[in-house]
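Of the protein chains in this complex, all but one are displayed in their positions.
Naming follows writing order (A, B and C), and every chain is counted from residue 1.
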Amino acid sequence: MNPDTSQYKHASREFHPADTVIELLGADGKPAVIGGDYCAVIAGPCSVENREQITGIAAAVKKAGAVFLRGGAFKPRTSPYSFQGMGKEGLEYLLYAKKETGLPVITEITEISQIVLFNNVDIIQVGARNMQNFALLKELGRIHKPILLKRGHASTMTELLLAAEHIMTGGNDRIILCERGIRSFDNYARNILDLAIIPALKQKSHLPVIVDPSHATGLSRMVPAMAKAAIAAGADGLMIEVHNDPHKALCDGEQSLTPEAFAILMDSLQKYTELAGKKLGIK
Amino acid sequence: MNPDTSQYKHASREFHPADTVIELLGADGKPAVIGGDYCAVIAGPCSVENREQITGIAAAVKKAGAVFLRGGAFKPRTSPYSFQGMGKEGLEYLLYAKKETGLPVITEITEISQIVLFNNVDIIQVGARNMQNFALLKELGRIHKPILLKRGHASTMTELLLAAEHIMTGGNDRIILCERGIRSFDNYARNILDLAIIPALKQKSHLPVIVDPSHATGLSRMVPAMAKAAIAAGADGLMIEVHNDPHKALCDGEQSLTPEAFAILMDSLQKYTELAGKKLGIK
Amino acid sequence: MNPDTSQYKHASREFHPADTVIELLGADGKPAVIGGDYCAVIAGPCSVENREQITGIAAAVKKAGAVFLRGGAFKPRTSPYSFQGMGKEGLEYLLYAKKETGLPVITEITEISQIVLFNNVDIIQVGARNMQNFALLKELGRIHKPILLKRGHASTMTELLLAAEHIMTGGNDRIILCERGIRSFDNYARNILDLAIIPALKQKSHLPVIVDPSHATGLSRMVPAMAKAAIAAGADGLMIEVHNDPHKALCDGEQSLTPEAFAILMDSLQKYTELAGKKLGIK
Partner (left out) sequence: MNPDTSQYKHASREFHPADTVIELLGADGKPAVIGGDYCAVIAGPCSVENREQITGIAAAVKKAGAVFLRGGAFKPRTSPYSFQGMGKEGLEYLLYAKKETGLPVITEITEISQIVLFNNVDIIQVGARNMQNFALLKELGRIHKPILLKRGHASTMTELLLAAEHIMTGGNDRIILCERGIRSFDNYARNILDLAIIPALKQKSHLPVIVDPSHATGLSRMVPAMAKAAIAAGADGLMIEVHNDPHKALCDGEQSLTPEAFAILMDSLQKYTELAGKKLGIK
């Protein structure tokens, strides 16, 4: 037994050679798939701001080819004085946008007590700051929804896989790993996007791996280049921030693409995904 | 108003020039104090393992001059397959040791639901991995106990102060900040102990700052040098791991001092504390 | 004037909006080009080991589409007890391979006194450890050969551009910048390949930017994914280690591709380069 991977009883490819493929009901009755031959784009605003905003962005990203809608309702913020998200109301607007467009939704959970509110959410996101909130991971191991697990700001690959393992030991094996940039000494961008972790994770684990170039760089002008690079490096999907009016966004506007820029990017990504031997979007 | 500190409405020295001094009832009816003119040593094992172990170590560290007893009951562990602590039973043994020795106790909390179990705990520790578990911080802002807040593995000074601010906005202003080593590219020790954050924090904030040289280095042979250096750099206290039989410790034995080595270190620290113009131990 | 870029009088795009294109005489009398519409692959062994080795590899990488041949003769090694390269003799073998194949050659310089030996070398490489060897940079500013400047292990983008500026103030403006991985806390690969620096550099500067995925990861199995990602991110070229017998290489065998693996990779890269709107190889 390979000593490197034996510590990952559930996440290791050694014990589960085939790629994990996560399939949900997508828009227009078609399957929305991440993993294996399918590369999925998750798009939407950093935060849900109101019903019109999220529904409008949902329609725009759907049209451009996104398969999942993202939008934060419960936002973990470094400062207690920053906008903390709309909470329950934001969740309702997100689910309204889901109903309107058919796009399955993904949103971040920040504490165990919120789980009951997430019944109609399709994929639950665990953010970078909670990657080692083991109490939360344990609870998420008991539910029947895919979990998007973001790598911590300074977490090693081993720690990311062991965080997945914390969830999987509870019985929930539908985990999507997400690289979103790590801390470094340089400051030309918010974080350093570590794309080499994609082939490294794919070798060790059967779990799908996606990339969030928006949080990784913090700069919308870098998102297209890094999105393409992520696909070229073997990513199974992307999470991209799109906002109808980035300059007025309540959170992280500087890193959000406009719907127009997103549509142009999706056209490029179509070709990169084909070159990588995968299908972009709905099955 | 200084733009650097205005974001810390509660933690900033600008709004609260005097040092925060945290005083609890210590052993033998004397006050146990951290901050201001008092430098306190918190000692004990990484994990509570059984009643005899924790009581024995408590007696030994008390004799050597420790003012608080530490001991983990709920342990956040990178792997789900590592020892997770004794939980509730461990807490009972820790409180038994408190009763036997009179030493006030400090132990780590890992989720909100545990708060009710911590009624007789004197100081609640938030570990590095939970420094940005804002839901937990918010709850801890509502209780009337001092909180020991450990800096995250890769958290900036600003993030540490804002995490304290998350607690303080709830009304709990008795926060002790703790430097415990940060991530770096080198691997001669587990982490890099960042002692310069002590004068930097003391300038910006009125909160007491302590150092954990045991977790910072992961190597018991480095603990004495770094403990002395921490005091020389202006620390208001130390958190030091002591185990009666480090080689058999269930967790982090490699970084634990024996009671004998701890007693010798305390003798040295007495002199370093005097040189720093402070008193070591009980008021 | 943008305060960000005004410090780069020569390297900044502000003062020189058009891409710098470096064109040399390539194999078979055709131009070998880096920059603008041309994406060039530099390939070869870490170290020149003997005449047959370098000539054989040169023929193989030429056949697969490489435009430049690399091979170290003067090797900066962390330990004085490691193989230090063949020196002058290695340089002679490299130039022999150039004569045999027509491939222009690139090799690393480690001290000023070697400059006289580099007369027939086509591009002079400054390695990561010498990126801030300003005395060397100054001398290289006085000669008429393109310089490949590798980013230091922990150098910021600003420092890389200012190192280029040190050369350019002397009058030599044919600089190729090279990202080769930076230090981090993780150890699943040798370094973290920072691909986002490509769009960041291309925005600030007119200089061509290439990527060395071999040194960045230290693992040959990661090279293809990262080479494709680099092209997708906008790189103007790649530097890839190829060795006829990686297991017996005197230096860095673990990161070298075999000639067969390199030829397969070049086929893929052809398509990624086209998608990026560039031409791979000789004009």
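Throughout what follows, a contact is a pair of C-beta atoms (placed from the backbone, for glycine too) under 8 Å apart; a residue touches a chain by one contact, two chains touch by 3 or more.
On a predicted model such as this, the values are computed, not experimentally measured, just so you know.
A.B. asks: Consider the whole complex, including the chain that is not shown, and state which of C:27, C:91, C:121 or C:162 touches that chain.
C.D. replies: Candidates C:27, C:91, C:121 or C:162; residue touching the omitted chain: C:162.
A.B. asks: Taking the full complex into account, find the residue in B:222, B:239, B:261 or B:282 that is in contact with the omitted chain.
C.D. replies: B:222
A.B. asks: Decide which residue listed in B:41, B:95, B:109 or B:193 touches the omitted chain of the complex.
C.D. replies: Considering all chains, including the one not shown, the answer is B:193.
A.B. asks: If I consider the whole complex, including the chain that's not displayed, which of C:132, C:203 or C:258 touches that chain?
C.D. replies: C:132
A.B. asks: What is the set of chain C residues that contact the non-displayed chain in the whole complex?
C.D. replies: With respect to the unshown chain, the touching residues of chain C are 7, 9, 76-81, 110-113, 129-130, 132-136, 153-154, 158-159, 162, 165-166, 169, 183.
A.B. asks: Over the whole complex, note the residues of chain A touching the chain we left out.
C.D. replies: 154, 183-185, 187
A.B. asks: Please output the residues of chain B touching the missing chain, sorted low to high.
C.D. replies: Against the missing chain, chain B presents residues 154, 156-158, 182, 184-189, 192-200, 203, 216-217, 221-222, 225-226, 228-234, 271-272, 275.
The definition used in the following text is that only the chains that are shown with their structure count from here on.
A.B. asks: Looking at mean CA positions, which chain is nearest the middle of everything shown?
C.D. replies: A
A.B. asks: Averaging over Cα atoms per chain, report the distance between chain B and chain C in Å.
C.D. replies: Centre-to-centre distance between chain B and chain C: 49 Å.
A.B. asks: Can you check how far apart chain A and chain C are, centre to centre, with Cα atoms defining each centre and the answer in Å?
C.D. replies: Centre-to-centre distance between chain A and chain C: 34 Å.
A.B. asks: Which residue numbers or ranges of chain C touch two or more of the other chains?
C.D. replies: 154, 184-185, 187
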